[in-house]
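With one protein chain removed, the remaining protein chains of the complex are shown where they sit.
Chains here go by letter, A, B and C, matching the order in which they are written, and residues are numbered from 1 within each.
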Amino acid sequence: MSVEVCTSYDEAVADVADGSTVLVGGFGMAGMPVHLIDALIRQGATDLTVVSNNAGNGDTGLAALLAAKRVRTVICSFPRQADSWVFDGLYRAGDIELEVVPQGNLAERMRAAGAGIGAFYCPTAVGTPLSEGKETREIDGRTYVLEYPIRGDVALIGAHLSDRMGNLVYRKTARNFGPVMATAARTVVAQVDCVVETGEIDPEHVVTPSIYVDRVVPAGAREEVPA
Amino acid sequence: MSVEVCTSYDEAVADVADGSTVLVGGFGMAGMPVHLIDALIRQGATDLTVVSNNAGNGDTGLAALLAAKRVRTVICSFPRQADSWVFDGLYRAGDIELEVVPQGNLAERMRAAGAGIGAFYCPTAVGTPLSEGKETREIDGRTYVLEYPIRGDVALIGAHLSDRMGNLVYRKTARNFGPVMATAARTVVAQVDCVVETGEIDPEHVVTPSIYVDRVVPAGAREEVPA
Amino acid sequence: MTTSQTTSQTTSQTTSSPRTKHEIAAAIAADVAAAFPRGAYANLGIGQPTLVADHLPPGSGVVLHTENGMLNMGPAATGDEVDPDLTNAGKIPVTELPGAAYFHHADSFAMMRGGHLDVCVLGAFQVSATGDLANWHTGAPDAIPAVGGAMDLAIGAKEVWVMMTLLTKDGTPKLVPECTYPLTGLGCVDRVYTDLGTFEITRDGVTVRDVAGTTVEALRDLLGPAVLPG
Partner (left out) sequence: MTTSQTTSQTTSQTTSSPRTKHEIAAAIAADVAAAFPRGAYANLGIGQPTLVADHLPPGSGVVLHTENGMLNMGPAATGDEVDPDLTNAGKIPVTELPGAAYFHHADSFAMMRGGHLDVCVLGAFQVSATGDLANWHTGAPDAIPAVGGAMDLAIGAKEVWVMMTLLTKDGTPKLVPECTYPLTGLGCVDRVYTDLGTFEITRDGVTVRDVAGTTVEALRDLLGPAVLPG
């Protein structure tokens, strides 16, 4: 099956509904789907739950989405950064909800969603405030916390190349959350540097198989300014 | 850290102890570490638990290990095959224990062992004889079975190339259980077609990172016939 | 209950001499192939379901998954194409198509069990009226149990289609009120393709999608009201 190759970023996120859970890839700027986030801001969907490692930096990208008051809840591992003033302000004003999740749990909970796992016992955060109120169990002499999947309605990720089927490869540490989020959302949209012909990516080197990818947008696609 | 490059298959399995749990890669002949199994037979370790997809074919490899009465228990998804007469005979004579595990659980339980997951709720086998006596739980309206990790003392796998650090790549569907088993055992030994210089495998293409691999044996290594 | 009385293209020509087992399987496989959504990601179980691949129309865009770690598997390998490192789940040498991808076993079953495949086609000993599947074990006391990926496939795909003859050799229906063989999966079958008709299994019960060389009434008589109520 061929992937949908979009000619504009806006087309790629046109159907994101209010109230959606949006998985947003990237770790710092590496792998961050900035053009898709900008298109999502233009698109106007609101009351979103955003799942991402951070909660926005500076005044662009996720921070701009937050500043536009489109996000009800952020689920992330590390909201507080030197330049997270947009999130900080909203949080202190009580205008945004926050679920802080250890980074490994964030990744593993999305993996569980993608893999059909109903829940899993995890050694992280035992005895800490982040496991308060959660079910625990001792297995083989070690204590574990029960963690549940995080599913997305949409995943917005950045990748290096896509072929026309939607097979993706990434570059270096820009890989980060992309492959996991691609398995965990109903609709997966990737901004990529380039779309190549099917057959140009060695089947041994595919990182995200085409089955997970719904739409790709190559660099240089249109950014439609709303009328 | 450099991986130990062994000059004989026997050296690579010399320290497998009686009573060990041995994860054996391969699906059919693809990825099957035949030379390592032969060396394990020469080595003589006994009372083994073998975890593999099948329970031996014909009279060589795993079947020969079974015929030599070295295996107490087989944990596998598919013991019964047209040419599994060695296993069939031992099983019918009550000379071997069998745990049949759905193939996806076999893979996921080893992945859990490698990933530090204490147990997981899995949708496979609900309501079937293979989940009898196992804990179940309803999550979000679906029933799941609680499954526990499978850990190995040793993993014997087949791969295509290793570099001198122990980074591995595989060929086509010979990849199968190798990468998962490499994460799930204390000692990981890979028979490979070739050992290349460090740097010759593109870091983007590594499938099993070096951290998981203890020893590699390139094709053409010695087979030491015991005195 | 929606009942389509149109007989299917390929199984309707049951006229004179009795068909061979292979002809019957091929006809069912053709029906399954004709019903595939364009571009579906699909897993064809070991055995008869693999025949479906031979009946996919050119340009169907169907992408085949094999649980031993590959997407976009091609046809069986012949001659020089045979590569011992490239097989399907039945361990038969196959080929790869452009746009293929390889992955390890845990990733492969995560893909399947996470519900990413559109369709999985399986053989069966029995299917119950509520979609229970029995296809891994006859329950014979001396049989050595072997499940492979059957239980994972049964619960993994968005749609599970079974293809089988409707009756055993001795004429007993295999679409039954309740399975008597050990189960592979509970309530997992969505559709059953047989030599005598195609059935949908819905929350409300079994409905006939089409019939082949018989009538809905005759199927009711065969299967009984517990399976096909009037």
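Assume a residue touches a chain if its C-beta (ideal position, glycine included) is under 8 Å from a C-beta of that chain, and two chains touch if they have at least 3 such contacts.
Note that the coordinates shown come from a computational prediction; the quantities given were computed from them, not determined experimentally.
With respect to the full assembly, the chain omitted from this view is in touch with A, B. Touching the chain that is not shown, out of B:M29, B:A68 or B:V206: B:V206 (per the contact rule at the top). Of the options A:G31, A:G118, A:G166 or A:P203, the residue whose C-beta touches the omitted chain is A:G31. For the options A:S8, A:T46 or A:S77, the residue in contact with the chain missing from this view is A:S77.
Contact between chain B and the unshown chain involves residues 1-2, 111, 113-117, 163-165, 167, 183, 198-199, 201, 203-204, 206, 209-212. Although one chain is not drawn, its touching partners on chain A can still be listed: residues 27-31, 77-81, 87-88, 91-92, 98, 100-108, 110-111, 122-130, 143, 170-180, 207.
Note that in this section only the chains that are shown with their structure count from here on.
Ranking every chain by how far its Cα centroid lies from the centroid of chain C, the top place goes to A.
Between chain B and chain C the centroid-to-centroid distance comes to 30 Å (mean Cα coordinates, whole Å). Residues of chain C found to touch two or more other chains are 70, 96, 102-103, 109-110, 113, 155-156. Listed for chain B are residues 108, 122-123, 170-172, each touching two or more other chains.
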